[in-house]
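With one protein chain withheld, the remaining protein chains of the complex are depicted in position.
The block that comes next holds chain A.
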Amino acid sequence: MFSGDMATADEILRRSLTDEVGVSKGSVSGSEEFHVLAVDDSFVDRKVIERLLKISSCKVTVVESGSRALQYLGLDGEKSSVGFNDLKINLIMTDYSMPGMTGYELLKKIKESSAFREIPVVIMSSENILTRIDRCLEEGAEEYIIKPVKLSDVKRIKDVIMGGDGK
């Protein structure tokens, strides 16, 4: 009976801790939405990723190239129309194979920037090439996911980023 009580107390303690973590998990900072910047040169993929993210309760900005992404972030050297401090991006998801600037090159530029290097970057690619995956992860990519991207992928990534502290 004594051990039974202990187990119950343990459970209660664990549950209340989870509740606390659960509350902070739910919000990014106060009532802000989880804002994702998606980069892909394919019309079809852009439409699908936008929908996947919206269904997952994310705020979405979709652009068609690495250079447009840099423009949006204000990293292209030009004066950006969006104030630095106003821009809150929680995650960047980029296609790997894009004309002009690849997802890898975009990843590098983001990690080189003091303003945005902390933002998790996920690479999406239809190709399962080990050397490519390694290179992206070494450069600081959060994950490398194989296309087509599924709803479960987006959910998992969002949970990881929102839930993990100091990952």
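Here are some notes:
Here is the rule we use: contacts are C-beta pairs under 8 Å (C-beta built on N, C-alpha and C of every residue); 3 or more make two chains touch, one makes a residue touch a chain; residues count from 1.
Here, contacts and distances are computed from a predicted model.
Remark: of the listed names "Histidine-containing phosphotransfer protein", "Transmembrane channel-like protein 5", "Palmitoyltransferase" or "AP-2 complex subunit alpha", the one matching the undisplayed chain in UniProt is "Histidine-containing phosphotransfer protein".
Residue A:Val48 is the one among A:Val48, A:Leu87 or A:Met162 that touches the chain not shown.
Of the residues in chain A, those that touch the hidden partner chain are 41-45, 47-48, 51-52, 54-55, 97, 99, 126, 147-148, 150-151.
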